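For reference, the structure is listed below as structure tokens.
Only one protein chain is missing; all other protein chains are in place.
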Amino acid sequence: MESLYEALANLDGFIYPNEIALNWDLLIVMYPYITGLVAGAFILASLNRVFDIKALKPTYEISLLTALAFMLVATMPLITHLGQPLRFYEMLITPHLTSAMAIFGFVYLWYLMVVLLLEIWFDYRYDMVIWSQQKKGFMKFFYKALTLWISDTSPESRKTDEKFGYFITVIGIPSAFLLHGYVGFIFGSIKANPWWSTVMMPVIFLFSAMVSGIALVMFIYMAINYLRRKKTDIFCLDTIAKYLFYILILDFTLESLDQIHRIYEADESFDILKILVRGKLFFTFFIMQIGIGTLIPITTLGVLQFKKPRERTRKILYLIISIFVLVGIFFMRWNVVIGGQLFSKSFYGFTSYKVNLIGGTDVSLSLLWFIVPFFILAFLIWLLPPWKKFVEKTN
Amino acid sequence: MPLQVKRLLLAFAVFIAIMLVLKYFLTPDSWREYGAYRGKALTEISGKEAKYVEMETCAECHDTIAGLKTQGLHVSVQCEICHGPGYKHADDPDNNDLEIPRERQFCLRCHTKNMASPQDIIKQIDAVEHNEGEECITCHNPHQPWL
Partner (left out) sequence: MAINKENYTRRDFIKNSGMIAGGVVLVSLLNPFKLVFATKKPVGIGKWYGVGIDIEKCIGCGSCARACKIENEVPNEPFFFRNWVEQYTIMNDGQIKVSSPNGGIDGFKQPVPDENIYKTFFVPKMCNHCAKSPCTQVCPVGASFESPEGLALVDQSYCIGCGYCVQACPYGCRYIDPQKGVVDKCTLCYHRLEKGLNPACMMACPTGARIYGDLNDKESALSLFVKENNCAVLKPQLNTGSKLFYNALSQEVH
């Protein structure tokens, strides 16, 4: 309540009294951010499998496990943000079909159960059978349970795995598009809010998701190799960087198109949005999102496409870029979610939002939901180590 | 059909069955009575207690004041605007007194000079110049104000 009184004292112009409280805080920033990481990491895995880009093979399992680790907590920021968190199940029991948000539970379940889990299951089934035969005690039982008590290792069964795994991946790409384009639609379909209400929103969310997911896998791939003291496959990194570069350009083009359209049309909301972007969003929009998150990575990656410095230098550059991109996309979500609530729908003024760094539940919970996936990922990698898979020798 | 697919379909069938059972038991009973919401919510909302009882109820006991009021300029002003909600007082008048505001500031809520107020509808006074420091009710009877 004190922060509300502070916001009231610092009101800028006029705002509807109910708008002083900013309802969607940092947790709702985390929600599209984490969901985007899932969709992006999955797209990278699909590049390898469906589009048969062999250089990306070392990151295939890592991308899938990363996607799964983040997917498992993707709903948590939403649920913990609810005023009545224990009632979240109502969204699955009595979904209100005209609401863009109601379908999220089903899109989420579809993506988690039918796409991610199945793809990983088909990919690891053979290995889990072998591991269950090697291990003893509880782990033996655990792997057996994971294989659903199928111990078939015949070449035919592996062909089936491969066939269905591929099929799932093919379904998975539109599903990943659906998952994150859909998150964009949740914002883009709010006609009351001119900062959100644009047809481009799902597309922009999708491409920024791909950017952030690819950067995350790049980072995790390097981190894992560092922790295992293994050499990172620089050819693989170069390829990831190439795709990151392409998609960054696409993402930046789309976002620019959206803004140019907004500026040129300059409808009734333009005056207030101009003050918003130049004022309260200046740091997060121009410096963090566009500068650090987009222009620096694009320039660096662009130069790297033509001029290749030493391997070590490139690795350091890739590491920095992946972190920059991850930070930049976080601020892109921030600018959408928080930026959209800073101005009044009366177009006559602004409220303010300060993150409570100390003692704020939104900050601690947001941090929690960002850190937990890394622990889940560590567990998944321990359970299903990609480098202990039994690689086919026939190929 | 390959064994893996059979097992998976079985697992999915079990999952969907659990979801359907949950849906059956967790859906509220008056769901979709009128639309995609709990029909009982309507009766719950309409069942809330009304706090303002309106002038007719006041006039049942305070008939002289009500009569006085009908002849003055405050005829359209409800008793409870100044005296507060009367539901407790109407139920049990002995134990629930209503407020009787006497301060100048209270009258000025409506009668303070403001260009945004329509001049022909409300008498406005300049609070600084008009008998500063005096309570309004020493000269004006709030139940039958005169000019």
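Letters A and B mark the chains as written, and numbering starts fresh at 1 in each.
Criterion: a residue touches a chain if its C-beta (ideal position, glycine included) is under 8 Å from a C-beta of that chain, and two chains touch if they have at least 3 such contacts.
Fair warning: this is a prediction, and the values are worked out from it, not measured in the lab.
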{"item": "Shown chains touched by the chain that is not drawn here", "value": "A, B"}
{"item": "Residue touching the undisplayed chain, where the options are B:29, B:44 or B:92", "value": "B:44"}
{"item": "Absent-chain contact - pick from A:16, A:226, A:283 or A:390", "value": "A:16"}
{"item": "Residue of B:11, B:59, B:77 or B:98 touching the missing chain in the full complex", "value": "B:77"}
{"item": "Omitted-chain contact residue, chosen from A:98, A:134 or A:154", "value": "A:98"}
{"item": "On chain B, residues whose C-beta touches the chain left out of the figure", "value": "28, 31, 34-38, 41-42, 44-54, 74, 76-78, 80-81, 84-85, 108-110, 112, 114-118, 121-122"}
{"item": "Chain A, residues in touch with the chain not shown (by the definition above)", "value": "1, 4, 8, 13-14, 16-21, 23-24, 49-52, 78, 81-85, 87-88, 90-91, 94-96, 98-102, 104, 158-159, 162-163, 166-167, 170-171, 173-174, 186, 189-193, 268, 340-341, 344-349, 395"}
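Rule of thumb we're sticking to: only the chains that are shown with their structure count from here on.
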{"item": "Rounded Å distance between chain A and chain B, as computed from the means of their C-alpha atoms", "value": "46"}
{"item": "For the chain B and chain A complex, residues of the former touching the latter", "value": "2-5, 7-8, 11-12, 15, 19, 22-23, 26-28, 31, 36"}
{"item": "Residue numbers on chain A that touch chain B, as the complex places them", "value": "89-90, 92-94, 96-97, 113, 118, 121-122, 125, 148-150, 152, 156-157, 160-161, 164"}
